[in-house]
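Every protein chain of the complex appears in place save one, which is left out.
What follows is chain A.
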Amino acid sequence: MPPLYKALSSFLEADKINNLKKIGINNIIEFVEKDPEVLCCQSKISYKDIVKIRNVLLAQYSALPQNGSDLYETCISSLAIFSTGCERLDSLLDGGIFNGEVTEFVGPPASGKSQLCFSLAATVANESQRNVLYLDTNGTFSAERLQEIVSSHISNQEHIELALQKIYCCPVQDIFQLLQLLENISFNISQQTNNFHSELQLIILDAVTPVLAPHIGGKQMDGLGLMVRLSQQLMFLASEHLLTVVVCNNTVQGEKGIIKPALGRYWQHVASVTLKLGLPEERSGLTKMEGYREASILKSCRRATGQSTLIRLSSMGVEGVHHKP
């Protein structure tokens, strides 16, 4: 919360601030939280003034109420659903990946998280002609593979090039760089000056774990703070600028050898939809080598959790498997 001197006004002059500071009131939160009567006694400022200041501050910093039907209108007019490039997966996700929320792909190594991201990026760039930003923390981005996916969907060379020009990659190496970059994006979108940003639709963060993991564990507690900060920013970009945000998360081995999503409990609240990817079960007779993967819903507000479908990674990107071979 801002320090008190930011609220300097006709009611709150410098000498009153000094009085307040003497009794340990430094910022606006501390002022508002304190009982006005106590404050009046301690700081020797008149009760009337204190109530006045309080009201001004509260009005200045409060959120505004919104009407439900207005909200519905905006929702209807701004809702966009993007295909993952695989019909079966789309129907599992109730249509595809939604804008305005954070979607998470989680899975063990080589389970197809990045492949799904590539496929999604290709469809967004190709079908909606909007920009895609791929934040690469792991060195997984491959233009060669993207080209393969894009060109399996379109045959016109010019269109392929156009689609590839819409997909941007930025290597990210640490959390501070990432936070700054995201802040920068949201600033530029609100400024509407930059062509790239006004056309931006999809942000893919692949993967979130490498940048956060070095700060988690050990004695320092700042890891959690950074995680909260990152989640706030991702959610802000999604809800405020109506972007589609996709985050990949890794898996860790928990107690008793159970494989679970990394980053713990808190992170599970960040995504609105969590899609779990995994290798096919051994007894099904399908192998990883042939590209088979299993996708299931771990968390969703639209679909029952636990539903799953079989997919296959191929030169087309991600394909649905209709019948078991």
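The rule is simple: a contact is a pair of C-beta atoms (placed from the backbone, for glycine too) under 8 Å apart; a residue touches a chain by one contact, two chains touch by 3 or more; residues count from 1.
Methods note: contacts and distances are computed from a predicted model.
The chain not displayed here is annotated in its UniProt record as "DNA repair protein RAD51 homolog 3", chosen from "DNA repair protein RAD51 homolog 3", "EF-hand domain-containing protein", "GPI transamidase component PIG-S" or "Eukaryotic translation initiation factor 3 subunit I". Only one of A:173, A:198 or A:307 touches the chain withheld from this view, namely A:173.
When the missing chain is restored to the complex, the residue among A:32, A:51 or A:213 that touches it is A:213.
In the complete complex, the hidden chain is touched by one of A:13, A:73, A:127 or A:222, namely A:222. Among the residues A:19, A:42, A:142 or A:268, only A:142 touches the chain that is left out of the figure. One of A:40, A:164 or A:316 touches the chain omitted from the figure, and that residue is A:164. Contact residues of chain A toward the unshown chain are 1-4, 6, 26-28, 30, 108-110, 114-115, 118, 133, 137-147, 161, 164-171, 173-174, 176, 179-181, 183-188, 194, 196-197, 207, 209-211, 213-214, 216-218, 220, 222, 225-226, 229, 233, 236, 240, 250-253, 257, 259, 262, 288-289, 291.
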